[in-house]
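Note that one protein chain is taken out, while the other chains of the complex remain in position.
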Amino acid sequence: MKRSIERHLNILDFALSSLKRRRAKNFSLLAIYLLVIFLPASLLFFVSALKREAAIILSDAPDLVVQRLIAGRQDLVPKIYAEVIAGISGVSEVRPRLWGYYFDSWNGANYTIMTSDDRSLKQGKASVGSGVARSRKMKVGSMFPLRAEAKAPLILEVESIFSSRSDLMASDMIVITPEDFQQLFNFPAGQVTDLAVTAGNARELPTIAAKIVSLYPDSRPILKSEMQRTYQAIFDWRSGMVMLILAATMLSFIIFAWDKATGLSAEERREIGILKSIGWETSDVLLLKFWEGAVISLTAFLVGVILAYFHVFFFSAPLFAQALKGWSVLYPRFQLVPVLDAYQLVVLFLFTVVPYTTAIIVPCWRAATTDPDTAMRS
Amino acid sequence: MILRPATLSLILIALLTAGLGLYAGYYAVKIHENWDTSCGSEQQLALERRTYLISTIMSFVITLELISLFLFIYTADNLHNQFAGAMCAAGSLAVNPYGYPALLLKVINFLLGGVWLILNRADNKGYDYPLIRTKAAFLTVMVPLLVQESITVILYFIGIKTDVITSCCGSLFSSAANSFTGDLAALPHRPMQILFFLSMAITLLSGIFFYTRKRSGYLFSISSAVTFLISIISIISFISLYIYELPSHHCPFCLLQKEYDYIGYTLYICLFGGAVAGIATGVLMPYRQIGSLKRIIPETQRRLALAAVIFYLIFSLVTAWKILASTLKLG
Partner (left out) sequence: MIELVGVTKTFNSGRPHQFTALNSVTLVVRPEEITVFKGPSGSGKTSLLTMIGCMARPTSGRIFLKGVAAALPFQEEGVEAVEITSLPERFLTAIRRSTFGFIFQQFNLINGISVLENVMLPAYTTGEGVAHVKARALSLLEQFSIGRHAAQRVELLSGGELQRVAIARALINNPAIIIADEPTAHLDSKLSEEFMAIVAQLKSEGRSVLIASHDPLVFDSPLIDSLVEMRDGEVVSSRSFR
């Protein structure tokens, strides 16, 4: 056992010195390898963190949300539905919700307008998200108009701005009183946007949902579990698509690595010939090549992962931000909570290091089995 | 199809495994037909060089297989909340007809691959390739299985539809179910317990006997293979009940989840490790007397027997602890 360890250490030592002797070639390989690991690692970290945030946010969502559909399009829910649904056994609370979207033609942004039953919010006052405040250059005490249905604008005073820690949820939000909401949208009385239903026992939710549909065939109950599953599926699907695209870069890297491994310089060939002539077996040379590959792979993996970690969790993924910003005008400034998952790292490892190793097996073998004679005469 | 990165990498591994396996298998056939150490011709020299390639490729492929077995189960487990009705990997695997066959093939290839690696190591220590023909023949059996496994795994992942309602392990492994898994769950407890402890005792004792006296190697090997099967059935039949502390929860996959402290991994790793070591001991038996291996195989077998005994011992102790500490008491 000890002999085996000594042998490995000696060969590892020589492998390191070999790598140093061909600094230029190995450096370019390492740099590209690092990039090829950095990109999917960043993606995985980014998506894992977002998934986690979404899960946390969704855990606070109501057990069941009841919407109403007319001809397949979402319509307003009459308040009376709430009283009837509250009477279904198993339902512990029904909360009618008033909320909607407001398109601000001034900067092309969509705000989410929510209402609060909180007595502390007075009419004419609003709490706004930091994204809204930034884009309209508002501070506490600023006045701003919203174009209401009934020609005269609704003037609101900013009472508070949501802290940026809640940016993922509240960046584009404006919270006002139900009365102001009514005035802003000329909302019909006796109607709400949807109903938030809470059940005493989560296992009864599917039954309750079925009862609601039988009571009101135009209603659409959405379970929290369905929302969670849908979000997970979207994250999966999106990250999978990006991985497929990254697979194309992976492929080019593999070809590059294979080319580097096949194209041994004359000096490298000579060295292997010498090693074999002084008593190194083919398996010793293979072990040498294995250690060279392992050192490069592990270095690239470690540094790539660490860089990705910093990229996503310290700098909030500025590279991805450019791609995502195109979708929304009010891109939230957020700091993601670090998520480090051994499972994801194994998946990343399989996606990057394994194809690299596959690509270099045959070239390394060819190099290791050269006749010492031919290698040295050349 | 579920497109998450984990499934993509498992599909990638499946493709690589099949491709590399076929490549190695092709040369294994060539070696099996043309190998002749006494002749110094260029063809023989070329074949000898190829053995290094096959050795390296297969070691790589089998290592991938080992990792991907656990990754496959973990991923299936993770996917369970995408399917209505699934609470663990049992449900995820039942979603289409390829799930369980994929798992079964993975287990078989894990065992075969482990044994091949041990054969390979023994052959490498003997200086004149004594086992080369055996290894090549072994590969001609193993490679088709590897390819079959890859195809099944890929078909499983591609064919996943999330709008299917799948069975929960509660119904798959219920004593009332009219399926093979149901029958396993329905086996009576007392006889099963006796069978389990008996087979484990025989394996451990014959293993220790082999380690000290170097006799009855075949008995030990066969016993460890049989114990592997009996242990898996026992997990479904009664061991899981004690761990879940429920008289009707027979599922062998829920053990792998966090709420049971991932004890499933400990149990299964010990079981698989013991099975590979035990079976390999038996596979090496016919070669004990061959020239260059005379000094190597007996020592290797002793170490394998010791490893198998330790693995099975840990399995037994953990099982016994769980049974004794459980709040469930079976009649």
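In this document, chain identifiers A and B correspond to the written order of the chains, with residue numbering beginning at 1 in each.
We take it that a contact is a pair of C-beta atoms (placed from the backbone, for glycine too) under 8 Å apart; a residue touches a chain by one contact, two chains touch by 3 or more.
In this text, all values refer to a predicted model and were calculated from it rather than measured experimentally.
Interface note for the absent chain: among A:S17, A:S59, A:S105 or A:N186, the touching residue is A:S17.
Residue in contact with the omitted chain (choice from A:E6, A:D117, A:E179 or A:D341): A:E6. The omitted chain makes contact with just one of the residues A:A82, A:L275, A:I296 or A:C364: A:L275. Taking the whole complex into account, chain B touches the unshown chain at residues 37-38, 40-42, 45, 48, 127-129, 291-292. Annotation for chain A: contacts to the undisplayed chain at residues 2-4, 6-7, 9-11, 13-14, 17, 21, 267, 271, 273-275, 277-284, 371-373, 376.
The rule we apply is simple: only the chains that are shown with their structure count from here on.
Chain centres here are Cα averages; for chain A and chain B they lie 35 Å apart. The touching residues of chain A, counted against chain B in their complex, run 40, 43-44, 228-229, 232-233, 236-237, 239-241, 243-244, 247, 282-283, 286, 343-344, 346-348, 350-351, 354-355, 357-358, 361-362, 365, 368-369.
Those residues of chain B that touch chain A in the shared complex are 2-10, 12-13, 16, 20, 49, 52-53, 56-57, 60, 64, 67-68, 71, 74, 78, 81-82, 124, 162.
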